[in-house]
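Excluded from the complex is one protein chain; the other protein chains are retained at their positions.
Chain nomenclature is as follows: A and B, assigned in order of appearance, with residue numbering initiated at 1 for each chain independently.
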Amino acid sequence: MQRYSIFSLARHALAGHRNWQRAWRSPPLKEKYEVIIVGAGGHGLATAYYLAKNHGVTDVAVLERGWLGGGNVARNTVTVRSNYLRDESIPFYVKSVKLFEGLTRELNFNLMYSKRGMVDIVQTYPKLRNLRRRMLAMDIFGSTYKPMTVSEIRRRIPALTGGGTDSRLPIIAGMLHPDAAVSRHDAVAWGYARAADGRGVSIHEHTEVKSLRRGSDGAINGVETSRGEVAAEKVALAVSGHTTTLTETAGLRLPLRTFNLTAFVSEPVKPVINMIVNCPDLGVYLSQSDKGELIVGGAPDPGQSFRRDIKQTVFEDSVCAMLELFPAFKRLKLLRQWGGHLDFAHDASPIMSTTDVPGLFVSAGWWGGYKAIPAGGLTLAHLVATGEPHPLMAPFTLNRFRNLEFISETGTTAVF
Amino acid sequence: MLEIECPFCGSRDEREFVYGGPAGPRRPDDPEGVSDTGWVDRLIVPENPLGPVLEHWWHLRGCGEWVTIRRDTQTHETNEARREQCR
Partner (left out) sequence: MTGLRRLSEGGRIDRHRPVRFEFNGKNYAAFSGDTIASALLANGESLTARSFKLHRPRGIISAGIEEPGTIVELLDGDASANQPATIVQATDGLRIKSVGCWPSPKLDFGGINQLFASMLPAAFYYKTFFWPSWRLYEPLIRRAAGRAFAPRCPPDGGRYEARNWHCDVLVAGAGPAGLMAALTAARSGSRVLLADQGMEAGGSLLDQIVEIGGNSAEEWVADTVAELSAMENVVHLQNSLVWAYREHNLILVCERDLHREGILERNWRVRAKRVVIATGSTERMLVFPDNDRPGIMLASAVRSYVNRFAVRPGTRAVVVTNNDSAYSAIRDMLSAGIEVAAVVDSRESVSETVSRGTGGIELLSGHEIARVFGRRRVRGVSVMPIEGRGEQHIDCDLVAVSGGWNPSVQLWSQSRGALRYDEALAAFVPGKAAQPAVCAGAAAGDFTLEEAFMGGARVGANIIGEPELAHGMKIPAVDQEPPYRIQPIWHARSASVRPHSFVDILNDVTLQDLHIAMREGFRSVELMKRYTTAGMGMDQGRTGNMAVISAIADASRKSPGDVGVTTFRSPTAPVSFGSIAGIREASVALPYRHTPVTEWNIEQDAVMYEAGARWRRPGYFPRPGETMQDAVNREARAVRESVGVYDGSPLGTFEIKGKDAPRFLDMLYTSSFSELAVGQGRYGLMLSDDGLILDDGVSFRLGKYRYLASTSTAHADAVYRHMTKFLAIERPNWEVWIADLTSQWANATICGPLARKTLSALGTDIDISRKGFPFMALREGTVAGFPARVARVSFTGEVSFEINVRPRDMKALWAAVMEAGREFGITPVGSETSHVLRVEKGFLSTGHEVDGTVDPFDLGMGWVMSRKKSDFIGKRSVFLRRKSGKPRRRLVGLLTLDARRVLPEGAPITNGGRKEPTEGFVTASVWSAVNERSVALALLEDGRDQLGAEVHIRLPDEVIAATVTSPCFHDPEGKLLRG
């Protein structure tokens, strides 16, 4: 792997930039691999990297239907955080944040990881109680969350001029999560791809897996792709949104539904928000990219969808919510909006598991899966290499559904 | 924003409706007669097709009735709206 640094940049500049090597190779597709990972997104590439790095498994093919990193790693709102509620979840996300923090150096690729902190703007007492409960639970596992007064919020986010005492939903407090960060999402995919490739993993773009193949013993023995059959005794799926589409080809049904979630960016402007701002009572969150665009996300669309789409009603709700707190953004312009699909388990928590099909592993149901990429890859690699769930993900196997033992992050009554 | 054909009110904007989840098979009259795995599957393993899915919508800001439509999850094409509710 060609090392990147200011010196290599200078050297290449002198050579007219003619000698840059491929960030990852484009090797021929073999007939057989030890492990096939379906999906060259954040999770799939990270899994390949950790398989090679931590387990010495390098005979790995990552098969991608489209272009590398074209799924949700290209479509998210770039937030990394660990403010979760449950004992099962917090340690996993704490680990993921920790890995993210060292990733630029580890991968020798600038992810522009910017630990700028997140503020939850709280407007109702039930929400405040819920977040305080989170705060106390997070502390046990080494994640920080601290209360913030309204005046401190306003001092740190001057653009936040809405939510005053006379407003419809006055801001009553804030919660600061200093570990939260944003980073350059595409770079995560590229960085992992380059590093995995450097360790011998083969990445195959434009190689669509059409179906999973099972042997006479019922175990997985390969996949059928748009470029022919490829054999492997271990196949791991990291194909957010399309998990069931693939498992159903092996006769396996999973408790997942696919939804469309949208995000949008504003035109680029000079820095107006230096933190990640989350408004749980209004259902909108935003941050500003290094380019100056505000990146805004909201709620998923109602109804299952495999269509990367914009639902006008949902989008308008997000915009209205943002303007309630940031009325100055009325004159700011929408630049671009997009959708991405993700699969959603019954309890809205992820699934990382072996399945009823021996040799078939799934990592699915990620809801805000961007932040989970490093630890998700680390733990899936562990599961694939050893056959045993990694301790951090042990509660998240399919077994939990057998007795309807849900991991509910909302911590409230049943979700209607 | 979908345009949903309400069998009672005609074509209306999705804004008038509340999504009510995918339509499943009718709830068994005797849940105790269903195996544990059968019961769990019925509850939490929905159809997730790349194509038409049958789903419920509640016309809350209209006639208040529940309607069932068949909608394509890739194109949003809706070609059926009816009162009958189960798959």
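Note that a residue touches a chain if its C-beta (ideal position, glycine included) is under 8 Å from a C-beta of that chain, and two chains touch if they have at least 3 such contacts.
None of the values given here were measured: they were computed from a predicted structure.
Across the complete structure, the visible chains that the omitted chain touches are A, B.
In the complete complex, the hidden chain is touched by one of A:133, A:155 or A:227, namely A:133.
Between the chain not shown and the residues A:29, A:231, A:252 or A:323, the one that touches is A:323. Across A:48, A:99, A:159 or A:175, the residue that sits in touch with the chain not pictured is A:159.
Listed here are the chain A residues that touch the chain not shown: 4-6, 8-10, 13, 17-18, 20-26, 66-70, 74, 87, 104-105, 108-115, 123-126, 129-130, 132-137, 139-141, 159, 161, 167-170, 172, 184, 186-187, 190-191, 205-206, 266-272, 288, 290-292, 307, 309-312, 315-316, 319-324, 327-338, 346, 402-408, 410-414, 416. The missing chain lies against chain B, touching residues 1-3, 13, 18, 20, 23, 26-27, 29-32, 34, 36, 39-40, 43-44, 56, 58, 60, 64-66, 75-76, 78, 83-86.
By our rule, only the chains that are shown with their structure count from here on.
Residue ranges of chain B in contact with chain A, taken from their complex: 1, 14-15, 18-19, 22, 36-37, 40-41, 43-46, 48, 50, 53, 55, 71, 73-76. Of all residues in chain A, those touching chain B in their complex are 244-245, 253-258, 302-307, 309, 311-313, 343, 345-346, 401-402, 404.
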